[in-house]
Structures are given as C-alpha cells and as structure tokens.
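Got a structure for you, written out below as structure tokens; questions coming shortly.
Here the complex is missing one protein chain, while the rest keep their positions.
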Amino acid sequence: MAVIRATDPKDWTHVDDTEYEAYCKERGIDPEKYTTMELLCIAAARQTYDYSFIFAGTGLPMIGCMMAQHTYAPNALIIMEAGILDPKLIEVPISVSEARGGYMCSTLSNMADTFGTFAQRGFCTFGMLGGAECDKYGNLNSTAMGGYYSKSARDDGKTGPTVRFAGSGGANNIASYADVGLAMMVQEKRRFPEVNEYITSVTGSRGPLGTEEDRYHKGLFRGAGTTIVSDLCIFRSSPETGELEMAEIYPGVDEQLVRENVSWELKTAKDFQPFTTPTHEEIKIARMVCDPNRIYLGRKTKRDLAAEK
Amino acid sequence: MAEATIPTFMRGKEKIMSLSDAVKTFIKPGTCICPGGFSYTKKPFALAREVIRQDIKDLFVTMNGGASICEFWAAAGLVKLLDTTYIGLEGIQPVAYSVRRSIQDGTIDVEDYSNYGYGLRTVAGRYGWPFAPLMSEFGTSFMDHDTFGKMGLRGKKADGSWIHPSIAPARAAVIEDPFDGWGLRPHAFEGGDGTSNKTNFLEQVRESTAYTGNKGVKVILVPPILPEVTIVLAQRVGELGTTRIEGILGPDAEQAISAKNCIVQTEKVVTEEELRAQPYSNNIAMQYVDAIVEVPYGGFPGQVPYYYDYDWDFWRSYTQINRKDKAEVNAYIKDWVMEDEWTFLSTRPGDGYPTITGTSGLERLFELRADAIYGYKPGLARPL
Partner (left out) sequence: MERKRMRARITEEDLRLSEHVEPKEAMETWQKIIAAAWDMTIVAVAYNDMRVPLRRVPETLETLGKEVPTVKEEKTLDIIEEEIKTGIRHFSDIVEKAQASKEEMERILRSTWNQRVKIKT
C-alpha cells in the first residue's frame, strides 16, 4: 500500500496493531469485520487513482476522499468547493469549508474561484458526490420529491414538495465538469427510480448516449461516465448506451437483492467482477486514521438496522 | 467650490455600532439579506441571534454556503423567501430540518441555483456586471423551474420600477457562445492542453440545438445578486471598515461587496494602521462596510478559524431539538437567544446539551479555543 507523501511530517498510515485492538474493544466493534459505511468508504477510495483531481462534495465524500488520500491516491489533489485545494486531512471534516479540510492546502480562496479556477478550467478527474435519488442514466436528485415547487408557485393545492432535500450545493457543477462522476449512495428501490422527477446533477450520460437527450446534446462538454458506489454493489455506466450496469458486487451480497433494489431492468456489465473483500489494512486505516470518532463510519443504513433486529 | 458632504459609506468611526443598533438600522421586515460564512465556519451568528431577538419577520434570505443561520431564522419563523443553493447542515444534518419543514408546509418559498451558478452571481454582483457566464446546470431541472417567476416576482411594475428590487427579471438565460467554445479547455494547444481533464465533447456540443433551437455551444447567463444587506464575520476590522478575513474566504467578500449595505461582525476592532501594514491580505475595502459590530466569540456555536472551533456537542443535540414540534422549536430558539448577546455568551454555551466536561458559559467557550497553527482544535471530541 502506498504511503502518504514522504515530505509529510508523520507517517499517517502507520497504525499500531495493539492500539487498534484496544480501540475496537473499547468501541465494541469486530477488528476484522467491516460495516456498511466502512465498505462504502473503502469502495469509493478504490475507484480513485493517484495523481488525479478529486473534487469532493459534502457528506459521505468527505470520508471517501480522506480514505483515498490515505490509501490509493496519496498524491491526488483534493478540491473542496468553499475554496480548498490539496489539503492534508488529519481529522475528517464535517463541512467542505471547515478548518480541518483546509489544513496545509495549496491555496485557500473563495467558492466561485474554486469552481472556476479548478473545475471549469479542467482540473477535475473525479466528482465525488452523495445523492438522495439516482436514476437509470446516473442523474442525481438531491432537491425534492413530490413536486419541486413551494406553496406560492404550485398549482396542485399542496403546501410544498412531499420531501425537500438539501438542494444542489456544488453537486451539479462537480458532476458537470468531472471526467468521471463518482457518487456514494445507500441503495433502496425508491432511491433508484427509472427516471428522476427532478434532475439536480447529471453525473452520467443523462439519457441514452447518442440521442438528443444525452449530456453533450444538452450542452455539457465534459464527462464520460459515472460510477455509483452503493452499499450493495458498484454500478458503472455502459460506454455504449450510458445506462447504469452492475459492475462489481460485494462479497456475500446476492445479485437478486441488487436487482430488487433498482426500479429498472438492471443489466450486468461486460467486465463484471466480484469486489475484493476489504483488507484488514483498509479497515484499520478507515477506522484509526480517517474517522476514529466514527462520525461517518458509525452510521447505519435501514438495512443494517433491520438486520440487527 | 461646493461644500463636501461626507457620503454615508465614508462615515469613518461612526460605523462602529452596537449589535442591536446595527440590526435595527439596516434590517427591516422584508429585507433581502445575505448571510456570509459557510456552514459552521465564520457564520455571523451574533447578528443572526440579534435578528431573532428583534423578531424581524418576512425576511428574503439569499445565500449559498450552508443553512445554519437560515435554520435558526426558519425555526424562529422569520423567513418568507429563500434564494439558495443548499439547505443542509452538511455532516451534522443532511437537510436543515426547520428550513425543510417550512418549505414543505408552505411557509417558505424557495428558488434554487447550483453553487457555481450562485457563486458567479456573487462575482457579477461584486464587479457590477449585468450577468456572468455559466457552463453547468445544462440538462437539469434548474433550467425549467422558476419559483419567483411563477410567483410573479420577476420583471417590472406598470410604473416601470422593479417588482422586487432584489429579484432579477429572469432566473437565467441561454445564449450561443459568440466565440464558438474557443475559450474552453481541453483546448487545441500545440503540445498539450494544460488541464487534467481527459474528456472533451465540444464537437457534439457544437451540433446541439438545445435551448435556443440553433446549433452551437451554449452558455447560461446568470444575473448578479443584489441583496439589500449582507452580514459577514471577520476576525479583524479596521475602525474605518477595512476588513481582514483569515482562513477560508468562502463567499464572503463577493457577497459583502455585492450588497447595498454590509454589516461586519468582528472578533476585534483594530486600528486601520494595523491592517494597512499588509493591505494585500485585506478582503473588503472600507467603503463597502456600513456597520462594524465587535462581538468576541460571536461566531459561537460555529467555528472561527484560528480563534475557536465549533461546538460539536451543541449541534449534535440541536439536530434532535429541531425535529420536535414546530411550535416547540420556535419557543426553544426564542428562549435560546436570551435578551442580549453578553448574557447569551455567558449562559448558553454548554447549557441544555450534554458535553464531556459539563462546563458552561465562557468557560465552555475557552474550551473550544483553536490551535493557531492548525486553525482548529486538534482532537476536539466529536462523538456521534
């Protein structure tokens, strides 16, 4: 495993085994067994590679990009939209603007500047995002369900959307400019509809490739596909059609379960392969180096909670 | 020669005001207000709390960079219109619950942009441009949803004045790039492109007839933001208004300069000389600052880089509080702000939520002191 840059003051990835065991014992977690969130974080980090530019959105991508920096992409440049380029992440940030995310970064500027100077100018390999809904062509909805409009702009007599989400933030822009959209999501059937009612971010082809509905015909001049890392499998967009296909499946997950949890007829990718089980080393780094407080890793999905019962 | 009258924005030391006077002078019911900072960082919470104390209603909040202030205002029932990009509390609560509930139940009407779209609007506002060019948001639902338009808030009245002075006549417009995408990268330079991006679909884009009906590279134009008041937190402000922000700038300088009036909440008012020794580190020129309010620790429960960290424990509990019944949350927030800021700061930190040390008031605030080298408090306990 790659070691973080030699110029750094300490070897971040070294974790003492006795220390690790004591930590696990204190927290009551199995040192060998990974949780859903740990798996998501490890899977996302594995999608990245060294010397790339990772533009990380808020939420799960915070832990995803930190994991990438400490494992597979130590020399990747992380960008955070509030103005951060290439920070050294010692403690996991909870916001794309906070001082933990800005430590030892190359430049610290403002929001318009980050998107302009880095993303628009062409320094954005991976657009790491979270989302509430994802459809067959990799469109994310992080805005609203049950009608977008609020009361005064609606015609149907309702007081507002059924569920209002956070909105785009930088997600739309990150998805528009990145070579590869990389979204981290929890997979449930209702979160994976065939067509999103509201498109916040176009991470993939948007519609069938080569038609008037694809991202290029709508005016987006970059982006060649998307990878969606869910808690059951990894989806990749087909280079021919743009449709999301099952590309990797996690150990112990039944293919049927994946298919049951999307709303379209899911195809299997040509280069389909099983996902290599997270290693002891990866789990250790996720826990001890990235998120010892378990701010992100301690979260549980609905499936986790159901399994516990 | 006519006698020179001193314009208000050059009033010098008269700009230094008490918290309540600054809010009373510049913020009225219905004011279009733009809160600065980003999520938990450099949010002018003292000013936000004073707005709650004075119960200034029907606010039109225009913002990007996280909803923490808007969350408090929505909880207090003060927000009517919202022009925004993101209403989450990031890592602590994916969607700020009071804002979300108010949009769902019809108390707040909201218009959405993307962050870069909004960021460019602040740039246009700062430079006095009529619009700024945006190359994302294509192919999304932003393009065909316009809340303020449907509400009839855009455009002019019969007498020729704007229906709403802070709402542009259109949400956005699409034009064909008169330069045919020449300025976009990857670009055909001899010997390389000077970018890391490997994808370039300009040829397909040139064939597209989307939005305008004609073939060509499209550009979205977004209008500037023109808020009536921007509130900003800066670590230091000179007595005439020269402002220095340390750590991440976020959207602060653009938003402050875009506004008609700007109130700066600061940790310390210093002499102009102190900041002018290194003028290139200053972020807001003096004439854009209309009021200066000195409130040390006024960024609590947020983080002010190099001074103090956020109060994790407060936010952890608050996300439980804001999911309670709406009336209960409203009562909580009005009670929480207390009668004035000093009483607030000596009582509320560490009050009404569990912390490891159990300290309260200023003692709690000093516990949150940041390390001057890191900008935050290394090892701050952040239990989930």
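Order of writing sets the chain letters: A and B. Residues in each chain are counted from 1.
Basically, a contact is a pair of C-beta atoms (placed from the backbone, for glycine too) under 8 Å apart; a residue touches a chain by one contact, two chains touch by 3 or more.
Keep in mind that this is a model prediction, so the values were computed, not measured.
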Can you list the shown chains that the absent chain is in touch with?
B
Given the contact definition stated above, which residue among B:T8, B:N214 or B:T271 touches the chain not shown here?
B:T271
Write the list of subunit B residues that the hidden chain touches.
270-271, 273-274, 277-278, 281, 359, 362-363, 366, 369, 372
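As a convention for this text, only the chains that are shown with their structure count from here on.
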Measure off the straight-line distance from the CA centroid of subunit A to the CA centroid of subunit B, and report it in whole Å.
26
Residues of subunit A that touch subunit B when the two form their complex:
52-53, 58-59, 62, 81-84, 90-91, 93-100, 102-103, 108-112, 115-116, 119-125, 143, 148-153, 159-173, 175-177, 179, 198-202, 206, 212, 215-224, 293-296, 298-299
Which of the residues in subunit B end up touching subunit A in this complex?
37-41, 64-66, 84-88, 90-92, 94-96, 100, 103-110, 112-117, 119-120, 122-123, 135-142, 145, 147-148, 150-151, 181, 184-186, 193-202, 204-205, 207-208, 210-211, 217-218, 247-254, 303, 305-306, 309-310, 370, 374-376, 378-384
